[in-house]
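All protein chains but one are shown at their positions in the complex.
== chain A ==
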Amino acid sequence: MALQTNKPLNGRRRGQSKRDQATLQNGVVWTITAPFALYLADQTLRRSSAQVRSEEAKMLGIVSRKVLGQSLGRIRPAVWALRNYSSAEKQMTVRDALNSALDEEMSADPKVFLMGEEVGEYQGAYKISKGLLEKYGPERVLDTPITEAGFTGIGVGAAYYGLKPVVEFMTFNFSMQAIDHIINSAAKSNYMSAGQISVPIVFRGPNGAAAGVGAQHSQCYAAWYGSCPGLKVLSPYSSEDARGLLKAAIRDPDPVIFLENELLYGESFPISAEVLDSSFCLPIGKAKIEREGRDVTITAFSKMVGFALKAADILAKDGISAEIINLRSIRPLDTPTINASVRKTNRLVTVEEGFPQHGVGAEICMAVVEESFGYLDAPVERIAGADVPMPYAANLERMAVPQIEDIVRAAKRACYRSTAMAATA
């Protein structure tokens, strides 16, 4: 299966609209304003220098891989890569991707409005909605009082009437206060009313572990929401994912849960001109093969995709070619893509940050067993967070969340290379 690439990174789409350029420039400007500078400084400190170096190498690697996939690229790869990298290669943080997606959707459809705690005057608890209050006014960017149950109910009511609210939770941990409205009102209304009431609402916010925020701010809700019919659940990884999936979510007539990741907000990803176009949209329910491989399939979503890609680099040195699938969509799950991949590689490792029991990995394992049992050459390996509330101390937190080494070990086990289990190491 060919790499799912976007349009080539050459200068063909040079004619970007001024607005997109301005957005990007604004994005750059925003990135260097003081609060961002502090935030980024904080993030950079958290990441080891090794990670930074490997990320740069990875980005270069992505560029050259995408280029190689094109017929023209095969003829003169080096020159092409250099030209592309220097001229049209743009970087965008996930934060800017989300902000620009919100901005464009709000501008395109007057029914779209944003509500949540601190989204207006404070520019967003994580600055995702920066500049939107100024641009669209307090009628379309609503600062809400502190009641998730309250403002979720209000958002659902507005959606019943026909508006398209984007409700922000400061983290999805707080969505538990509103989960009755999300499940019993938003998810089930279309069904219970037999199609008379549709609920075109989006619930978005950071999900899963951040850094040093403790048990009540670190849970991953992908499995909880992923089990509920009536909801669509998305989880982006890169800036392209963030832009494309958020736009798709806002345009979708069904209620969508959009699980972001706080630690990814500041990360930059290369982005093509096609992605920057305001009509860009990714399909809901399609996973992306981030890296092709032959020996083992590794599925992941959100932050774990980055870890899986790094694990793939390490595995490549040992001669194991790993295929990395970025799920993008938790519900509906792209089981055809996963199954096709497993039928090719015959081995599967699922990776997630959330708790293991009843998790996303468990569902993927069963989906593969149902469809492709005969193709499996090894038991399915499941990497998940530790089955404990997230501890705070940095060393304990590190052990409670999957690390790259865990993924490498699991992949080796699936490939019958003897290696100890993480707990005994």
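One rule holds for everything that comes next: a residue touches a chain if its C-beta (ideal position, glycine included) is under 8 Å from a C-beta of that chain, and two chains touch if they have at least 3 such contacts; residues count from 1.
Going forward, contacts and distances are computed from a predicted model.
The protein name that UniProt records for the chain not on display, among "3-methyl-2-oxobutanoate dehydrogenase (2-methylpropanoyl-transferring)", "Actin-related protein 2/3 complex subunit 4", "Hemoglobin subunit gamma" or "Large ribosomal subunit protein mL44", is "3-methyl-2-oxobutanoate dehydrogenase (2-methylpropanoyl-transferring)".
The missing chain, though absent from the display, is touched by one residue of A:S107, A:S193 or A:Q216; that residue is A:S193.
Residue A:A149 is the one among A:A149, A:A215 or A:V388 that touches the chain missing from this view. From the set A:S185, A:S268 or A:S341, the residue in touch with the chain omitted from the display is A:S185, counting the whole complex.
Chain A meets the missing chain through residues 139, 142, 144-145, 147, 149-163, 165, 180-181, 184-185, 189-198, 229-230, 232, 252-254, 285, 332, 335-336.
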